[in-house]
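One structure coming up, written as structure tokens, with questions to follow.
A single protein chain has been omitted from the complex, and every remaining protein chain is retained in its original position.
Let's turn to chain A:
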Amino acid sequence: MFSKLLLLIGITMMYSTPLVFGALGGVVSERSGVVNIGIEGMMTMGAFTGASVSYFTGNPWLGFLAAGVAGGLVALLHAIASVTFNADQTISGIAINLIGPGFALFFCRLLFKDATMTPPVATLPRLFGEDAFAGTPAANLNVDVTVVLGLIATVFIWFILYKTKWGLRIRSVGEHPAASDTLGINVGRTRYSCVLASGVLSGFGGASMTLAIISQFNPTAISGQGFIALAAVIFGKWTPYGAYGACLLFGLAQALTVVLGGSDSGVSIPSQILAMLPYFLTIVVLILFVGRSVAPKADGLPYEKGER
């Protein structure tokens, strides 16, 4: 039983990590006033880029960094559309969700002899080394190093947003861009950096799926995690810690499907029902919390000078 519990915790951490990176990306972007529903697409690009760079170089760390760059590049499209050209941010985000998987699959077929998935790739190490505590229940807690990176990123983003002048400026731009503008803060530049950071974080999120959890890229590697992360942003009231907590909850839902779905669990719930759990939970959370938690005031609104 104890071992089961540790297993559940371990898997929760494992599955929540991609969500954590994605949700942090959402928090950063939306705090500056740009809605980013393109997290899913950015994560998919990150997932593919991470896996294939790791495959060709044999270095998963290079893959992880490349995933960040790829996510950032996709985010650049979003920033150009929604900040420079004041496009509708939802539409731009949808476009990115279509482009991300499209690109990933296209390059996958190009690079891997027409296959829609990569071969198994070198993965990131575990926290205490590959074989630490092997055979003991504690092995369940020897989580992927990305879990720790996710936690560090959460603290770091919180620190930036709430303790530094840059954070104050980012939040002011998301709440009242005209006020920021009259005080000499460059609204466009601030939003660009936040959207790019959001892409980089989402890219990391994708890579922590393919470089730690499933060790290859396939078309279902990212299947809805970006949207679940988006729900976590709202559930977490647009704060890094809140989003982190929300991601743990969604991770737990996913872990339950694994643990309860195991043949030795003694519970006979059809696996199809179990697999619905994370998505079902997302809908429930959104119904309960959308509208009740308060988004940054200027979230989703393009800023045009001279408008009040």
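Everything that follows uses one rule, which is that a residue touches a chain if its C-beta (ideal position, glycine included) is under 8 Å from a C-beta of that chain, and two chains touch if they have at least 3 such contacts; residues count from 1.
Operating definition for what follows: contacts and distances are computed from a predicted model.
Chemist: Just by its UniProt name, which of "Na+/H+ antiporter subunit C", "ABC transporter ATP-binding protein", "L-ascorbate metabolism protein UlaG, beta-lactamase superfamily" or "Glucose-6-phosphate 1-dehydrogenase" is the chain not shown in this complex?
Modeler: Record says "ABC transporter ATP-binding protein".
Chemist: Consider the whole complex, including the chain that is not shown, and state which of A:Leu105, A:Ala122 or A:Ile185 touches that chain.
Modeler: Per the contact definition at the top, the residue touching the missing chain is A:Ile185.
Chemist: Return the single residue from A:Ile94, A:Ala138 or A:Leu168 that touches the missing chain.
Modeler: Only one of A:Ile94, A:Ala138 or A:Leu168 touches the chain omitted from view, namely A:Leu168.
Chemist: Take the complete complex as the reference. Which residues in chain A touch the chain that isn't displayed?
Modeler: Contact residues on chain A toward the absent chain are 163-166, 168-169, 171-172, 175-176, 178-185, 297, 306, 308.
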